[in-house]
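Heads up, one of the protein chains got dropped from this complex, but the rest are sitting where they should.
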Amino acid sequence: MSSNPFPLSRDELLRAYRTMRTIRDFEERLHFEFAKGDIPGFVHLYAGEEACATGIMMHLTDIDRIASTHRGHGHCIAKGVDVHEMMAEIYGKATGSCRGKGGSMHIADLSKGMMGANGILGAGAPLICGAALASKFRGDHGVGVTFFGDGAANQGTVLESMNLAAVWNLPVLFVVENNGYAEATSVEYATAVDSYVDRASGFGMPGVTVDGTDFFAVYEAAGEIINRAREGGGPALLECSVTRFYGHFEGDAQTYKAKGENEFNRANRDCLKIFRARVCDAGLASERDFALIDVEVAALIDAAVSSAKDAPLPHARELLTDVYVSY
Amino acid sequence: MSSNPFPLSRDELLRAYRTMRTIRDFEERLHFEFAKGDIPGFVHLYAGEEACATGIMMHLTDIDRIASTHRGHGHCIAKGVDVHEMMAEIYGKATGSCRGKGGSMHIADLSKGMMGANGILGAGAPLICGAALASKFRGDHGVGVTFFGDGAANQGTVLESMNLAAVWNLPVLFVVENNGYAEATSVEYATAVDSYVDRASGFGMPGVTVDGTDFFAVYEAAGEIINRAREGGGPALLECSVTRFYGHFEGDAQTYKAKGENEFNRANRDCLKIFRARVCDAGLASERDFALIDVEVAALIDAAVSSAKDAPLPHARELLTDVYVSY
Amino acid sequence: MTRKISFKTAINEALDLEMTRDPNVILLGEDIVGGSGAPGEADAWGGVLGVTKGLYAKHGGRLLDTPLSESAYVGAAIGAAACGMRPVAELMFIDFMGVCFDQIFNQAAKFRYMFGGKAKTPVVIRAMVGAGFRAAAQHSQMLTPLFTHIPGLKVVCPSNAYEAKGLLIQAIRDDDPVIFCEHKNLYGLECEVPEESYAIPFGEANIAREGKDVTIVSYGLTVNRALEAAEKLARKDRVEAEVIDLRTLSPIDWDTVLESVESTGRLVVVDEANPRCSLASDVAAYVAQHAFGALKSAPQMVTAPHTPTPFSPSLEDLYVPSADAIVAAVGKTIARAKAA
Partner (left out) sequence: MTRKISFKTAINEALDLEMTRDPNVILLGEDIVGGSGAPGEADAWGGVLGVTKGLYAKHGGRLLDTPLSESAYVGAAIGAAACGMRPVAELMFIDFMGVCFDQIFNQAAKFRYMFGGKAKTPVVIRAMVGAGFRAAAQHSQMLTPLFTHIPGLKVVCPSNAYEAKGLLIQAIRDDDPVIFCEHKNLYGLECEVPEESYAIPFGEANIAREGKDVTIVSYGLTVNRALEAAEKLARKDRVEAEVIDLRTLSPIDWDTVLESVESTGRLVVVDEANPRCSLASDVAAYVAQHAFGALKSAPQMVTAPHTPTPFSPSLEDLYVPSADAIVAAVGKTIARAKAA
């Protein structure tokens, strides 16, 4: 076995792969189940963007908090939310992470530092400033990470929060997941600057753009920023260029994409393939190692789907509970 | 008489001076009358910042539109709103620009392209994008100018609007009137970037910072930007460093300012004095010319105050009118 | 000529007709064209659920895709309206009002009053409302009471395709700011709609069904539930319910409501919004104050519960007022009257 060219051990590499594979399988399975008509509501898939969530979350523990988006499954899985509970939630079952009351757009697990997917674009940015502020007051060295898309990056809430985080020198990482589209609208149309890093400069914070299909690029850039923030160095922005393999939401015909765009991305910008090839080439794991994980993950997702399908729906009385702590 | 080193004729120079003097006298008189307890509500004075409104508005006509702030008297006067009507409005009289219903924070005159002072920070920015959009659809070559303070520059509405104006290539000028304070809080504390020009870059638009106490610096920078916008060159930002001679609003004890700060500014950063000296030095007007204007302006303000005091209050039935065009 | 078309198509037609008639009408919104700047189809979407599909081909640059910045573009629509245009801005889901409410309630709604009657702001803000789509707490709200509370706004919420077309045409021609609420669960519903242009005046409720025993007042989707309830009541209990579709919540047609209650003596108000400070309470209170003598029994309110909208179908189905809940409420007005 050759020496390790990566900043992660073999175990960590396999863990990262397992996370990415879990996200991918989770999403592809949802795509399949949705088409059958079994899944209620709006579902936005993260497939294609796995390296971004995973590369960042490898640096975080449960005291660190993230605020996610409408496209939140990947963030949840990478932050350690239980996959069975997630699946049950998406099916609207009583056994779900939110007991069926939230659904895909609102999966949360505060015990894991996951402050919720969010149906409102940009809404996570102020919230994560608050989480970071709490960490600062407590002195627990926790950091906050807020995710938003290339489109949501134009929400006032996100922009205000960048200034606030800089003014209060909060340990916050602003992550732009730039997949080129906001629904059907291209980032070139909707964002009046070539790089979100320039925008970060306008709020007095450093920023860096990385190829978000390259797990290692994300991992390294995020690590540097997160460590700095943890030690009081203040907020920063990380832009990850990613691709989304599916439509904006399930049911989207994607006619706004160029012909062959998805096929090209699947062939050349698949973060899992790229990761696998690099790690194999370096001799740190074999195709067999990966295949084994693939099998285990497939079994996990299978089990999650069938237990979600079998799980009970919430009882009628649940309609009126959980509005207040006391009222 | 020497040759004219300025980009304005003698007449234009005297007009500019008259505008600035009118603003100054208007505000100093309000300061005086407010202290007597005659004026209702919140009053924010523009004294010290006259060169900014005037240097910009010299480039505009009635087809061009501005959106103002809570500190709007100067913008109104420079945009040509009737001084008698303004004064009556501030006294809450039926003869006011808004028939007494708006007051200092809501003076407007749409026929002059003045879209209103505004009690909500940053609210003018989206509105002026709309005005500029209307001009673009009409092809009337009108431009829009939105004013906001160093504090309001951190409102999401302003930031979103910069992006929108750039995306739609709207003829909009974003003017930051940086007087160093938002209420009692300093700009250094509240804004996480040294120059608002850097922020403009983050939204893909050019920007420039000028000494806002120097009428000529404002006039020249604004002229360039406005002409470019008029010809389809898109939005830009202009930051004017100004000083506010009085408190945030009338009644403010200003203990957050350094000792002697107001006195220093009055002595060294008074845009009227600076203007007068430069124009006299260049031999384009004499102290007598200015003194004559001073007398005329003083008479105008006197007349405005006494007619405002004499004017009737709105009739009780006015309470219920002007809510809808039809209902 | 009338033919059956869906609510969605009716909205599209109204927009098309008014854009054709008046060059000042422009449309702004997220993906109302769809595909701007993208390599594929230029008008790939036509709105998130396809409501504006096809209009770009006809009206081109008068439809503007926007960045995801509701304050900026809703505010721009308002500013453009104050400058003589007649913009129709799409807010997509009414639930997003929280990021741009200031422009609506402090700017558009108040310009005319604050400026002493010298401003006119003919802007329409279209947005999807309502539950039943399994879209959970942040994409299922009515929020109609919030807008109705604000002086200076007009609030419209049609109950079917015919109403939608006529009311939207009126909204665009109207000189005041209008919040136009489209129930997403009505989009697919078809009914007879004239091909021609027609405007339904604001402030005139529609008596969707005549009846002498009880007055049911509602708006939007629940008008259909009320009609269902009325059929059941007629069939099973020989109770003839009059169903009033308010159409516009502000202005509201008090006369028609009061007249009906004067004749039936019984009132049930059905509101899909949450109960506190709702349209249900608004109507019940107004009737109680102004037609107290006519009331034979306590007015009843049927609303969503005081909870956010749940995601799970099993819970959401209990959330929206059902025909059965309306029948039960009518029962109370009658039982009480008998008991009294």
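Labels A, B and C are assigned to the chains in the order they are written; within every chain, residues are numbered from 1.
To be clear about the criterion, a residue touches a chain if its C-beta (ideal position, glycine included) is under 8 Å from a C-beta of that chain, and two chains touch if they have at least 3 such contacts.
Just so it is clear, the model here is predicted, and its values are computed rather than measured.
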item: Displayed chains contacted by the hidden chain, counting the whole assembly; value: A, B, C
item: Hidden-chain contact residue, picked from the options C:65, C:95 or C:272; value: C:95
item: Absent-chain contact - pick from A:44, A:65, A:244 or A:269; value: A:65
item: Chain not shown: contacting residue from B:143, B:182 or B:237; value: B:182
item: Residue of C:51, C:89 or C:104 touching the missing chain in the full complex; value: C:104
item: Positions on subunit C contacted by the hidden chain, ascending; value: 71, 95-106, 109-110, 113-114, 136-138, 145-146, 148-152, 250, 252, 273-274, 276-286, 288-290, 292-293, 295, 297-301, 305-308, 310-311, 336, 340
item: Hidden partner chain, residues of subunit B it touches; value: 40-42, 92-94, 98, 100-103, 105-106, 118-122, 151-152, 154-157, 181-191, 253-259, 261, 313-314, 316, 318-320, 323
item: Residues of subunit A (touch criterion as defined above) contacting the omitted chain; value: 65, 67, 96-102, 106, 108-111, 115-116, 118-120, 123, 125-131, 133-135, 137-138, 156-157, 160-161, 163-164, 167-168, 321-327
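The rule is simple: only the chains that are shown with their structure count from here on.
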item: Chain separated most widely from subunit A, comparing mean CA positions; value: B
item: Subunit B and subunit C, separation of their C-alpha mean positions in angstrom; value: 40
item: Rounded Å distance, subunit A centre to subunit B centre (Cα mean); value: 46
item: Sites on subunit A at which at least two other chains make contact; value: 154-157, 189-191
item: Residues of subunit C whose C-beta touches two or more other chains; value: 66-67, 69, 71-72
